[in-house]
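Remarks on the structure that follows.
All protein chains but one are shown in place.
Here is chain A:
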Amino acid sequence: MNFLTIQDVSHVYFSKQTSTTALHDISLTVNEGEFISIIGPSGCGKTTLLSIIAGLIKPTVGTVILDNEPIHMKNKKTGYMLQQDYLFPWKTIEENIFLGLKLTNQLTNKTKIKTLSLLKKIGLSNVKDQYPSQLSGGMRQRVALVRTLATDPKLLLLDEPFSALDYQTKLTLEELVYLTLKQFHKTAVLVTHDIGEAIAMSDRIYLLSKGPGKVAQVFTVPKELRQLSPLEIRNSEQYNELFTIIWKELESLEGKN
């Protein structure tokens, strides 16, 4: 049984003068515990697709089924991570990571302890009384990860969460997020424009073409790579082969437009 099923989803944005088809007839499935990536040229509707899965936007047509239930605004099964951390600057780190629990009325001693231990596990135990401005970019994005995981979502939606970080921090965080998600057996959908990141982290890669966005190709990351961690993958030979293949595909897609 598929954990996430996206069936014939299309989405159109309307403005006074024009209507823009952002997504056209997208269908894809994700199994429980799988990590998939969506890459494509900018403007191909990646973020729109993610917002639809999160239930933030209602698709013009099509259905999204998550864990045997159609998604809706009030579902609490997904967690969303944005390009930047978007920690609330007037809240302490502790208040920030409890935010989801507070909003969903799950703030109890038990969930508090669990969330704080997660913060500790991720290497940030002594910052809980500080404010986001006192932390570095990488630390803040880690706090954002804890905030997202605190409500125990079954599906994680990652919208280029590492794009605003410097290269070294990005590699470290990729590793950390990957291992954390695997450990908690989470399903994840990552949107990125970084081919390397997609290969290093995911089981499958969906390549979208733009204007309107539709699935152009699906790549399965070889099994041998899947047993390695993101950092090890980046150093393997197969990584480079796959990188070249996807690169060329992406080039040809961008050439068409």
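As a working rule, contacts are C-beta pairs under 8 Å (C-beta built on N, C-alpha and C of every residue); 3 or more make two chains touch, one makes a residue touch a chain; residues count from 1.
In this text, contacts and distances are computed from a predicted model.
Trainee: Which of the following is the UniProt-recorded protein name of the chain this complex doesn't show: "Regulatory protein YycH domain-containing protein", "Glycolate oxidase iron-sulfur subunit", "ABC transporter permease" or "3-oxoacid CoA-transferase subunit A"?
Mentor: The missing chain's protein name, per its UniProt entry, is "ABC transporter permease".
Trainee: Would you mind spotting which of A:9, A:38, A:54 or A:188 touches the chain that isn't drawn?
Mentor: Considering all chains, including the one not shown, the answer is A:54.
Trainee: Of A:37, A:151 or A:209, which one is in contact with the hidden chain?
Mentor: A:151
Trainee: One chain isn't shown here. Among A:80, A:178 or A:206, which residue touches it?
Mentor: Once the missing chain is taken into account, the touching residue is A:80.
Trainee: Quickly run down the residues of chain A that touch the omitted chain.
Mentor: Residues 54, 56, 73-76, 78-80, 82, 84, 86, 88-92, 99-100, 103-104, 131, 151, 157 of chain A touch the chain that is not shown.
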